[in-house]
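I'd like to ask you about the structure that follows.
Note that one protein chain is taken out, while the other chains of the complex remain in position.
Lettered A and B in written order, each chain numbered from 1.
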Amino acid sequence: MIQSKPAMEGKDIYLPEPAKLLKVEPLTRQEAFFEFTLLSGRDLGHLPGQFVELSVPGIGEAPISVSSSPTVRGYFEMVIRRAGNVTTALHRMEPGSILGVRGPFGTHFPVDTVMKGKDVLFICGGIGLVPVRSAIQYVLHHRADYGRVMIVIGTKTPADRLFAEEMEKWRKHKQVTLLETVDRRDETWTGAEGVITRLLPLVQVDPPKTIAVICGPPIMYKFVVVELIKMKVPDESIFLSFERHMKCGVGKCGHCQINGIYVCQDGPVFNFTDVREVEEAI
Amino acid sequence: MDKPRVAIFDFACCEGCQLQIVNLEEELLDVLTLIQPVEWREALSDQSDTYDIAIVEGSITRPEDEEKLREIRAPAAILIALGACATMGGINKLKNNFAMDEVRAEVYGKDGSMPHLNTLPTRALDEVVKVDLKIHGCPINNREFAYILRCLALGKTPAIPNYPVCVECKMRGTVCRYEYNEICLGPVTRAGCNAPCPSAGFWCFGCRGYVDDPNVQAAREVMEHYGKTMDDLKSRLLLFGSGQEPTS
Partner (left out) sequence: MTIKKIGPTTLERWVDSLIGQQRVFGAQAQGDKFAFAPLTQAARLRLDYDVAVTAPKAFLQPPCETLLRFGARGYESVLDTEPFVLFGVHPYDAVGILQMDTVFAEGQPDIHYLTRRAQATLVVCDVQNASPNVFAGCMNTAVLEEGGDVLLTRINDDYLVEGRSAKGEALMKALASEPEAEAGDLQFRKMVWDHNRQLLRRHELKVKPEDLPAMLDKSYDHPVWEEKSKRCFSCGSCNLVCPTCYCFNVREDVRWDLQNGERVRTWDGCMLTEFALVAGGHNFRRKKAERYRHRYYRKGKYLYDQHRQIACVGCGRCIGACVAKIANPVEVYNRLAEGPR
């Protein structure tokens, strides 16, 4: 006898709750912007840097980080790159479609604790900006709670830039320093060209007062961390967000394990001191 | 949305993979809810030149095959190679171990040199045209065929295993053929068949081709442990592995 109703106390950690797609807008060739709301009406209740598991019935489930700040109420935003089956299906969905959400899962950028009162340096490569945007929005929403706000963004080409309009707002913001580079320029681009690490020496940081937040492609971490250490930013002031293969999001399936660490539970946001000795992590 | 028009073609093969589709029996009606067959020799008398998906079985062994395959490819949005002959040349590639003159003389005797019996070394479809999807096996697993069809209807890339047959043996609780000192190609062969051969007490013939990164070197090295020689291994690899490159 197979039953559909839980026979035991407790909720099914694998059961998604229904959510509605409110808005889809293409951003680049690969990425699109999405707005969702939970059908129950409750807020997602995430903190910047956390992720959810998104389900498309018939297609499957994929971990996606939340891109809007929890200060935005009533809905949440994501930027999703077309990479696998689930994300491809999401790109084809129409507003009004119902899908499944589990989460939020994992650790968050410490916007509510150690970042408070400090200068914050956000370093984002490519779609690494997606989860960090949530933290940037949060910090700007509570601007008085933080010291200087510095944002360093690297993108492959000008055509791959995400949140271009929002970046313009940040650039014009009197209390924000924004530095941007592209790996390969084109005729539309008048800004800096080259890898993101070349921008870091241009940021004047006060090391003991600075908290650095990093998110980007796997290759980026090593180089950025070396640069930060050169700049004398203390190890315990560096936070990194990792990507790994994830299935369950709740520390069971084993896929995201890096040595003794489960990225889905112990991460995705890690303090550098917790992973610097961990082989395979960076 | 209109159902995609599907045409099924065959080249050098036993047509057993088409038969596997027919063997879906009552589920064929379900298949028809997703596709509209417009050409299918084993199940349909119609023929058509306009279709969205071409499903092609068999391997390419004659100059005129090559030409026909290019014609089939041209109008197709998606071309699917069906079964081992199409995906990797299959058993037909045994021929490539011999000179073509030798082959013709062996099969046709004194008539072997007649022009219409011209034959080329066997090629898989992707050695001639672009192949979008491979459905592996000799014959194909029709459960997998059905799954792939549903994936295509959903616009989803089907999950074709890239791990060895051993995984499926273990899931079924099948005792490894090597425990009986028998060479089995399971450890280098792509799963997805649900390991019917080892489960019936036979070694894996390798009909689904290699996994992406087969450790053939390791297979050579372990022969000694089982009291076997390289020649023993080679003789097993001959059937489906003649000139086979790792498949994808």
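Things to note:
FYI, a contact is a pair of C-beta atoms (placed from the backbone, for glycine too) under 8 Å apart; a residue touches a chain by one contact, two chains touch by 3 or more.
Computed from a prediction, not measured in an experiment: that's the story for all the values here.
Of the listed residues A:58, A:74, A:117 or A:208, the one in contact with the hidden chain in the full complex is A:58. The omitted chain makes contact with subunit B at the following residues, 27, 30-31, 33-34, 147, 150, 153-154, 159, 162-164, 166-167, 169-173, 175-176, 178-179, 186-188, 211-213, 215, 217-219, 221-222, 225. For subunit A, the residues touching the absent chain in the complete assembly are 1-8, 10-16, 18, 55, 57-62, 81, 83-84, 87, 98, 100, 218, 243-245, 247-248, 250-255, 257-260, 265, 279-280.
The rule we apply is simple: only the chains that are shown with their structure count from here on.
For subunit B in complex with subunit A, the residues that touch the partner chain are 154-157. Against subunit B, the residues of subunit A that register as touching in their complex are 58-59, 84-85, 88-89, 92.
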